[in-house]
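Only one protein chain is missing; all other protein chains are in place.
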């Protein structure tokens, strides 16, 4: 079996013995660490073009670039392998069993990458492994492309297992989607760059607002349930932020070294302060303060308490009542305005690579894998690898150190806590043998 | 006395008998109506360049274009009339008596129009007529340019009266600033165009979000305390909005012809609905529902109840509990992101015209006036004229009719109510004799 | 006969005796001047909804907003009057006789306003009155909407005459399209605002480039064949331009008061200079210098010599060879990048008004008319009125005076020349009686 139509990749076939190293900063005697199969076109193709019936589904919240990934899966299958039978599953996992499918062709998807959102529509939850695999079997689908976040990928792993147990020749490929960039193993998730770019607008607005008044306090809430990547990188990109609060780094308000003290000091120095706040920051603190109980959404994600208004109110109260100091609070929540925009050029290229890697992998007969760059080289990674842990901002890492150097904000933690915190959270520093 | 440096305007001096008609749609026998003095350079200039000491102050909330107005007052005074002594009053009215002034030159203000906010900083309140006029007198200021909203212009009128009573030769010029476009008499307030443009981002985001899910309900709250101009024009510009709620048009939620019914119908037809909501919409309704009491801010503006979260919650409750229908609510409040951006090209030109008109007027010796276009011709208007009423969207006018035709939303009112409502509110349809 | 579906306009019907005055700056004894019929919905509608077969055609070059006009003609006819039979003529005038038509419905045109260009495609020339009217007759079309520039509107007038001579009951409505804003009578043409906004990018780029080097000379060529509106307003909006050259104002290079002298002086003062150049500026001068002959394009427009590279080369030569002074020339031609963008919010609203006015006019049985705002009120104007003269920047007017005050550039002309020039060009200052 062979690549059906495109000779472009002839010089660039990936050999089955090509691997990507997870660890590349090395000392002379360090072990070679975990390696993943390199993604890319294989000389040997498992599926015949005219036997392929592929389907694509998108699940969970919006993220810039979903449409580009969908477009490039369709175009990749069609242009590179001559596949003509591609179905869109509409409205997330439940679309497998509750809705009609949509025929996808390069023409149908030609311009969707210029628009935000997802052309295939989406939903949370709705994962019923048996009903989904029944449907896959009934429709004669043999390639399943699943674009979605953490919960979605766990669902994809279940589909892969069920498919395997039933002995079906179906390739299951996951493309990890999380605007938060909290996917383990891979360098970066798609849409992240676009999100950081768009977040600049909100930070700029907050900065302009607080610079124009006395004692201006600007708070910008950004995405990041369990990881503060968007908040961290958006802060570094802006240079107008005084303090960045993320889930990985607990903070406190009162007393020496607390946030109130820091705000007061900046107001005295500069007359204004801008705080960037990841949505998952301080959740335990907020819950404790609000005597709240934990709830979950349809995807199984813990429902977060809204830290933005809570913090705004806390700060307002403190300065008005305790400090007798009038402050001008400007709170901005740009979440939907960030999620809904089309992907920028950089993410478009990235989404193309992800989609093409997924297509090459499925066509080569791999299954139960996700795709993504590891140290800037695209690789195939077992789904379980990316769902078993989450990527978080390392408080002892270079990026966070750069942020602290740039904002000069309080660290809120002792060095010991930082180290222990990371060990306790079981952060992704696995050192296991190569897998396929 | 003469224009000191610029011959550009020689051919274009405005004659003192030039007037601008407020009413231009005429029938054959209609009276000629109210007329205002046309703005522009006069052949006779009242102030000698080297005797002018001008000051500029900005008050109230942010609005795109403030910096352009400030820049052009400074450059206009300097380039057109050779004035070199211009002071910036910092931080609003209270800057007159509580802060040092800032020397303003064309070089200092050269690039400020490229940035949002106000270079001179601002505050609410702080108006103390006597302290301010004492300060004007002490500093030897003879031209006062006051950029601010409704409350600020009322303050300007008080300053003008006090100045007149003390017999000071001081020109007081107001430049009306209100992002809401609710200034009476004039065609449009500066920053409005930019605000409507930027509001499109939020509406687009809401539309993308709700199109991507089942039963998506998007709500975008826009500025507009007493008038729904931004909401109305942003809705017309977008074509993606299903319903626009403004202060001028009361609405109700329950029952036949109510908002819930309309939402349900659109969800059934299209699967999603986008609502644009002016911040002042339904205030009485909200107040009644929340048993809230009226409060005021430092500028004397009534503190509005936040209709956005209130409406979101009401809709969520209704559909979840009453209709047993899961909806996807996406609420966006882009207020600060809109206010803080720099003015666009169209507003830059407009701000330039306003500033130059103000400068020509003050140099010609007019006082107690504001400037602005009446039927697209710039005119001088007595300050009292623009503060005694507010401009609102006329429910029986063409623009609102166009909006209703475009959204096909419920009118919520009988025709009688519409007409009576307007009469009751004393909307600006004055028919008085020409003034100066 | 009646408005079929929409009661929105009930309160706002325009009476047949409503007129819009062309002249509104008045002195006490001035005559009332020219008046045009006010545009808007009429109580009496001429066409029955189910008897209407409308068609829309777009001709000439691109301009932001064409798609919005097309969308709103279709939606206006359908939503406001219940018309269902609307055809798109593809590819300009020749589409009437050489291509199939396209069925237009609100659904088909729903999102086209978010994209630049023209959904109906366009071409220059191809006007064959008889073939077009034969085709109109054969297809049973009784409303023709023609979107296009000067040449196109002259074609529309010919169609109107031929239709009248044949005694056909066909309404012919023209919507003037010219990014140059050179349409006589009306306040502004659609797309102009967007063009001025987008032009800022090119001016900013030129300014940044020349500020970063020694002796930087930036030239930005903007649209404007016979009128310098875009160049003038873009210059006023930017405040970074040193000199603006437009077709209405001849200039010369050498000697006292010439452009070279001015550039040299600005380079000495500031180290850089930015020139904005309308494409039609200095055509006679260039032609003379290049010994070129006049050519015309398919629309009958004179083919302009490219003044941009010519001027860049002239300046480079002068400073290198004559002045022995190295300059850094940065020439930018953003024409296509400006023409091809989607219309901004302000133009979207404006295009909607134009389209709705055209629809109301045609449904009321008017024909041979164009639409547009006169002193900010929309009016119906005989096509001949807008084609017999062109709108140009008045060198003795307020806007040009403001520009000269802002750039302080040489006037290149004596005052006498300015006045004579305008008289000679037959500029639109007609004072004729009311027409329909």
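Details
We call the chains A, B and C, going by the order they appear; numbering starts again at 1 in every chain.
As a convention for this text, a residue touches a chain if its C-beta (ideal position, glycine included) is under 8 Å from a C-beta of that chain, and two chains touch if they have at least 3 such contacts.
All values derive from a computational prediction rather than experimental measurement.
Shown chains touched by the hidden chain across the complete assembly: A, C. Listed residues A:53, A:113, A:225 or A:272: the one in touch with the omitted chain is A:113. Of the options C:40, C:65 or C:334, the residue whose C-beta touches the omitted chain is C:334. The residue from C:16, C:105 or C:212 that touches the chain not shown here is C:212. Screening C:123, C:301 or C:323 for touch with the missing chain picks out C:123. As for the chain not pictured, it touches chain A at residues 6, 8-12, 15, 17-21, 24-28, 35, 38, 40, 71, 75-76, 79-80, 110, 113, 187, 193, 196-197, 199-200, 233-234, 236-239, 344-346, 348-349, 352-353, 356, 375-377, 396-398, 401-402, 404-406, 408, 415, 418. Although one chain is not displayed, chain C still touches it through residues 62, 91, 115-118, 121-123, 201-202, 204-206, 208-209, 211-214, 330-334, 336-337, 339-341.
The rule is simple: only the chains that are shown with their structure count from here on.
Taken as a contact graph, with one node per protein chain and an edge wherever two chains touch, the assembly forms an open path, each chain linked only to its neighbours along a line. In a homomeric contact, the two copies may use the same or different surfaces; for chain A and chain B, over half of the interface residue numbers are shared, pointing to the same surface.
The mean-CA centres of chain A and chain B are about 41 angstrom from one another, to the nearest whole unit. Contact of a single residue of chain A with at least two other chains is seen at no position.
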